[in-house]
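The other protein chains are all here in position, but one chain of the complex has been omitted.
Naming follows writing order (A and B), and every chain is counted from residue 1.
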Amino acid sequence: MAEKNMVEAIHDAMFEEMKRDDRIIVMGEDVGEGGVFRATDGFVAEFGEERCMDTPLAESCIVGAAIGASLNGIIPIAEIQFADFSHPAFDQLVSEAARLHYRSNGTWSCPIVVRTPYGSGIHGGPYHSQSIEAFYAHVPGLKVICVASPYDAKGLLKSAIRDPNPVVFLEHKKAYRAFRQEIPDGDYTIPIGQAETKREGSDISLITYGMMTHHSLKAAETLEQEDGTSVEVIDLRTVSPWDKERVLGSVKKTGKALIVYEDNITGGFGAEVAATIAQDAFDYLDGPVTRVASPDVPISPYSGILEEYILPNPEKIAEAIRKLAAY
Amino acid sequence: MVSVKEITGAEGLSRDQLLDLYYKMLLARTVGQRERMLNRMGKGPFAVTGEGHEALQVGTAYPLKPGHDWIVPYYRDIGVALTIGQTPLDLLLAHLSREGDISSGGRNMPSHFSDPRLHIVSGSAPVATHFPHAAGIALASKLRGLDELSVCYTGDGGTSTGDCHEAMNFAGVHKLPVIFVIENNQYAISVHVRKQFAVEDISIRAEGYGFPGVTVDGNDVLAVYAAMKEAVDRARRGDGATLIEGKTYRLVPHTSDDDDRRYRSREEVEEWTGKDPLVRYRNWLKENDVADEAKLDSLHEHAAREVDEATEQAEKAPTPKPESALDHVLVEERLAG
Partner (left out) sequence: MAITKEAIKTFGLTEEQLLEMHYKMLLARAVSVRQRVLQRMGKGPMTFSGEGHEAVQVGTAFALRPGRDWVFGYYRDVAVALTVGMTPVEILRGFFARRDDISSGGRNMPSHFSHPDLRIVSGSAPIATQIPHAVGAALAAKLRKLDEISVAYFGDGATSTGDWHESMNFAGVHKLPMVFVCEFNGYAISVPWRKQAAIENVAVRAAGYGFPGVTLNGNDVLEVYGAMTEAVQRARSGEGPTLIEAKTYRLQPHSSDDDDRRYRTREEVEQWAQKDPIVVFAMSLHELGVLDDKSEQELNDRVNREVDEATDKVEQESTPEPESALRHVFVEGGASNG
């Protein structure tokens, strides 16, 4: 076992996979010098410039070329420098990667991973802070993962690389260096689509993902100590396909559901979770299915004052828990 | 002193104008250095500046008509913003994300210049997304029979984007009054130009769009000015677009979050520091008797004072009200007319 932060875990996942299987390459802007977050540090020395490839500044072609290479025996990991820069590649992801297998009636597939740092809270301003999971979770044919913990990141990235389907792998950048965690030596994977109960509880089911997992755990701790309220915190980890079974099982136990996500509230992925709970766990509910999310304002303004005002944090989550607990 | 009209290479500029060019370059350098210092002191979380690019930025901005022509810059363009008429205070209010920041009220990152009075258009961070905007502004100008040009700027990396191509092609087809300026400093963060494109001079691509392209020494402010003036005249005459590629070098890392030792040698940086456009122009001014050492030093003092005063003011300026984060998602009033 060794203690790693999340970017180290991601680095290790790719490094180990690339050693294991020489079909795997990583391609993107600045990956050669190690990447702006150091996720590919030392890769050129180990694997050479062909397998850790600096591309021109061209997101649509980065993803499109990854698709093409995956048709011809390569397993590409395409790095998009920031999720906010992925939009030119939206067409390639939605029209092409998501639809290739379906439109060809199962004869072609594109085993690519598109990984990118996402999320707010680091004074990134409107173009280094966006959440993009809702766009892609909405599209059949893509898998979407959101990680904010080192252990989850390594296990899920390995699964994503090994998955024959296109996977959008979102790494919360605030979590890159904020935490260290014990990680087993050697190979391990976490199944895509499996959520994790990060804290057991009996009064409220709090469903979340990304950096909000950490904020929610803090809020849950506060409520336990101050109010004696017992909050169960479930980290989805995979946003699409999501672990309905675990979530519904929890809500049936507690009777109250709070969904916390960093993205804008309207149409954010948590809205899908809320709708499912309202429909499939209706008989078990003792209170309204409630969401805590950012207001519908471009995420996020650069000024720390404005950014803080917008984003959910442990205090705002705790307040929502209290309100629901009292219902 | 020799009359300015007799100085070769003065491009028809008066003594005052030649010194103004120098002062703007100096101011850009000083503001950039100040932002870096404030960042290192922990006062502003992020700094992206343009040390090394001053000749290219000031030289291209100088022939334009502020508040009339439209400027669509990118995040390195401190020299452009100051030449068009922004002040050190404007830039520092943005750097410290103060309420009075004209570019965004603290919402956008610093160096995302915007000033409606000066027709500097607010931009984002994704590279070259503003190129189609510049083409569109020029289209409107043409449709409305105005003689307003638009000018957009990006780095060598920006030329690889789909947006750059689509904008240039569009400008070519419609013979638009837009000037595309490429600040080729040989690096897109860490990616060297030989991994960015397979040609030496990116300006040759202009031929593929049906308008002229020119490569110029981006560290020679008068050569830049001359090339830009020609492009401006072309556009105003109705002859359409031009692509100007200025070869230059970024003397500092990409941003305050970049460690450039990872991808370029100190020797290379030293070599280009020896070609500092500010020093080069200062020497030209002295050699051509436009100004002496004392005069030039006084300009340095003036710039330092201006930036000190601006810093003081900016540091005292109020921060945005938290609830203002909710404003301006949508336009609240109906459009006029």
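Convention: contacts are C-beta pairs under 8 Å (C-beta built on N, C-alpha and C of every residue); 3 or more make two chains touch, one makes a residue touch a chain.
Keep in mind it's a predicted model, so treat the numbers as computed, not measured.
The omitted chain makes contact with just one of the residues A:Val36, A:Ala65 or A:Ile259: A:Ala65.
The chain omitted from view is touched by exactly one of B:Gly85, B:Gly100 or B:Gly162, namely B:Gly162.
Residue A:Thr107 is the one among A:Thr107, A:Gln225 or A:Gln279 that touches the chain not shown. Interface residues of chain B facing the missing partner chain: 160-166, 169, 172-173, 175, 194-199, 202, 204-205, 207-211.
Mapped onto chain A, contacts with the missing chain fall at residues 25, 50-51, 55-56, 58, 60-61, 63-74, 76, 88, 91-92, 95-96, 99-109, 111, 140-141, 143, 164-165.
By our rule, only the chains that are shown with their structure count from here on.
Here the spacing of chain A and chain B, counted between their Cα centres, is 37 Å.
Every residue of chain B that touches chain A in the complex is listed here, in rising order: 45-46, 97, 104-110, 112, 124-128, 157-158, 160-163, 188-191, 195-197, 257-258, 262-263, 319-320, 322-326, 329.
Those residues of chain A whose C-beta lies close enough to touch chain B in the complex are 29-30, 32-34, 36, 54-61, 82, 84-85, 87-88, 123-128, 295-298, 301-310.
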